[in-house]
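Here is subunit A:
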Amino acid sequence: MHWTLAVRRIALLVLLVALPAAAKDTVKLAFIGPLTGGNSAIGLGGRNSADLAVTLKNADPKSRYQYELVVLDDECKPDTGVQVATKAGADRSIVAGVTHYCSVVAIATVETFHRLGLPTIVWGAVLPDITYANKYPEIHRVNGTMINQNETAAKLMLKQGFRRWVIIHDTTDYGKGHDKYFTQYATAGGGKILGDFGVTADQQDFTAELTQAKGLNPEVIFFGGLTPLGVRIRAQMDKLGINAQFQGTSGIVSDDFIKGLGPLAEGVVAFREGAPAEKLPGGKFFLEKYAEQKYPNPPEAYGPFAYAAAKLLMDTIDKVGPDRKTVITALAGVKNVDSIVGPITFDDHGQNTVAAITALVVQDGKWVVWEDSEYASGKRKLKGR
Partner candidate 1 sequence: MSLRRAGASVLSTAAIAAVTGLLLYAFLAAESERTVGLVLVGAVAAVAAGLRSRVLPRLVGAAGPPAVLVGLGVAGLVLVRVFHDDPFVLLLMARALLVLVACLGLHVQLADAGVPNFAGAAFFGVGGYTAAVLGRGGLPHPLVLLASGAAAAAVGSLLLLPLLRTRGHYAALITIAFGLLFRTFLEVNETLGGPQGLKLGGLQLLGWSFNDDRRLLGVEFSGYAFYCLAAVALALAAVWLVRRVERSWIGVALDAVRLDETAAACFGISIGRWKIAALTIGNALIGVAGGLSAMMVGFIAPNNFTFQESLVLVSILLLGGLGNLAGLAAAALIVIWLPEKLQPIQEYRYLLFSVLVVLVLVLRPTGLIRRSVRRPFGSVAG
Partner candidate 2 sequence: MSAPEALLATRGLTRQFGGVVALAGLDLEVRRGELLGLIGPNGSGKTTFFNVLTGLFSPTRGEVLFAGTSLAHATPQAICRAGITRTFQRSRLCLELSIFDNLAIGAHQRLEHGLWFNVLRRAALARQADATAAAARELLQIFDPPLARRLFEPMTGVAMIDRRRVEICRALMSHPRLLLLDEPSAGMTADETTRLMDDILEVRRRFGDLTIVLIEHEMSVIERVTDRCVVLNYGKKLCEGTFAEVSADPEVRRAYLGLT
């Protein structure tokens, strides 16, 4: 035990003895998300929401510990993700983590968290394999997976009379997952997938793929991927005079998508698990508290989930103490724990089942729930209808 570590421990002891019960133990909680790059809006929204949960918990006198949020940026890249995950896992003072929006990163860090024994709750990544690929006790997730999302999407679009799709997806598991599940549900309902194109995450020019897609004369271009690519593809569709309807996934449900496209975003359809903040059980409370803190950017689509994950972890630590192993066993027993995104129950894979899938459409520069939109009421028509 080299002397600096020992000195620090002794100092801590002295502090505790000298100040009876006034200062609570500090417990560190890690938040990992994409804070730079194309998806940083959602990452920052998640961080602010987790920070809100910590602030409210610290303000609550009944809480046994003083919580501190350690914020790490995974840049939505698997290699950076593994690096920061290792840093968080290797840091003994961090007890648990609220981790990842990008599926490509979440799937990469599963092993790292398991190996370093850090209990984590995923707050935004929808790839099923993150929790279902293996039964690691450390890995949990509050938001739903993409399987049910594509089922609802296929039903709704088929009901609108669409039959012919071309799929463009990024080559990550997230993109391929959406390609697989949507094709499965669309063809089951009588639809036809005319072709599908894999593209890389940093590709700039899609005129070649879109020209081929145009040749196949689809009614709908289905895009499985995140906001940056979604914006480029939708914009270049307009350049090539492709008037097909644009259908996206949870990856493009963000204000940046609308900001990036302006008028072109009008009428774009997308689907995601869970509902927008205002429709959630604790939605109103969350939005009020979020507004009070005057964060520079909005909570975005997955902010509530980050808040719920952070709160659940802190409540569990309050109950069983800041030790990773006991927190892991406690999380396994989470049944119907109330939260702002509805009751949380972890199955044996640590997956919380989120029943509600919301269909959304861009109307006048905002994501609007399909049922409340003028597209549902028939006042506005989707492309080619």
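Picked so that all candidates are chains of the complex that A comes from, given by their letters.
Rule of thumb we're sticking to: a contact is a pair of C-beta atoms (placed from the backbone, for glycine too) under 8 Å apart; a residue touches a chain by one contact, two chains touch by 3 or more; residues count from 1.
Predicted, not measured: the structure shown is a model, and the values here were computed from it.
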Touching subunit A here (same complex, options 1 or 2) is candidate 1
Within the complex, candidate 1 is touched by subunit A residues 2, 4, 77-80, 82-83, 86-87, 89-91, 104, 107-108, 111-112, 115-116, 170-173, 176, 198, 200-201
